[in-house]
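A protein chain is absent from this complex, but the other protein chains hold their places.
This part shows chain A:
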Amino acid sequence: MSFVEYGDTIKDGDTAIVFLGHESMFPVKVQHGTVTQTKYGVIRHSTNLIGKKYGSKVTCSKGGWVFILHPTPELWTMNLPHRTQILYSTDISIITMMLELKPGSIVCESGTGSGSLSHALIRTVAPTGHLYTVEFHQQRAEKARQEFREHGVEHLVTVTNQDVCKNGFGVSNIADAVFLDIPSPWEAIGHAKSALKAEGGRICSFSPCIEQVQRTCLAMEEYGFTEINTLEILLRVYNVRTISLQIPDLGKAAEDNSSSGFDSSNPSQQSSPCANLQQGTVQFKSGVPLREVVGHTGYLTFATKS
């Protein structure tokens, strides 16, 4: 296993994702002789995990079962131990594309935070690219280093413990892209510019507040960045449900055509034979938005150095 390379079987020392069902999962470090408790019972690593294929169903002691999944940056994002507020996959995906990242890209990032974005960046720039990430909080920097080691990606990343606004990224003229997720990104724009390659590159800054965005945009303009563009991306997730609505009684004699007319218009009805049994209702499949969704994460400001 590695976050940048798929493996078939679970090995000692791997990080695996235990999938309990319906959005409930957690990461586990596979070790000989260790056990993990779940609500379905105990998982014994030596016998239940090591040597098994990723994607297997594992039966726990109480007869319940879980699936063991290969780690990916996306699964990690959903399960990592939070040390800070993190970026989620929706923002990460647009950042990756808009920064034009690909294998071989050199990226600078600050701050490292919980490493949610870092894992995704490393995955994309591997095997020939590199991530230079700067975190001013010493403990977080150390923890990130340790995680990168455990996940088999340490050769692709350099963690520096310093203040990016004061000391920059510790590299100059080598980056294809810079990403900033700090409280005062406008103070780091100059450093970002000098970290980027002489022939140009892309920059992105993530800020929750519009005032931060304004100051950042001004700073970007001042430093000669072009193509400055601010956007926001939101994810809407839908639950797939079979809904049945009652037909109101308008005093009409029950006409057969009315209900069968609805049914024939919906081909999926064939799979649910109970549609007609409950008289006076119409069943249909719907994508229902979740009751509560993320309304705002942050503004993403992109620009080009050329």
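The definition used in the following text is that contacts are C-beta pairs under 8 Å (C-beta built on N, C-alpha and C of every residue); 3 or more make two chains touch, one makes a residue touch a chain; residues count from 1.
Here is the rule we go by: contacts and distances are computed from a predicted model.
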item: Chain not present in the shown complex, as UniProt names it (candidates "N-acetyltransferase domain-containing protein", "tRNA (adenine(58)-N(1))-methyltransferase non-catalytic subunit TRM6", "Probable electron transfer flavoprotein subunit alpha" or "3-methyl-2-oxobutanoate dehydrogenase (2-methylpropanoyl-transferring)"); value: "tRNA (adenine(58)-N(1))-methyltransferase non-catalytic subunit TRM6"
item: Option from A:Ser46, A:Ser93, A:Asn161 or A:Ser194 whose C-beta touches the chain left out; value: A:Ser93
item: Residue among A:Lys11, A:Lys29 or A:Arg241 touching the omitted chain; value: A:Arg241
item: Touch list for chain A against the chain that is not drawn; value: 4-6, 8, 19, 21-23, 53-57, 67-70, 72-74, 89-90, 92-94, 96-98, 100, 102-104, 120, 123-124, 126-128, 199-200, 210, 213-214, 217-218, 226, 228-242, 267-268, 271-274, 277-278, 285-287, 299, 301, 304, 306
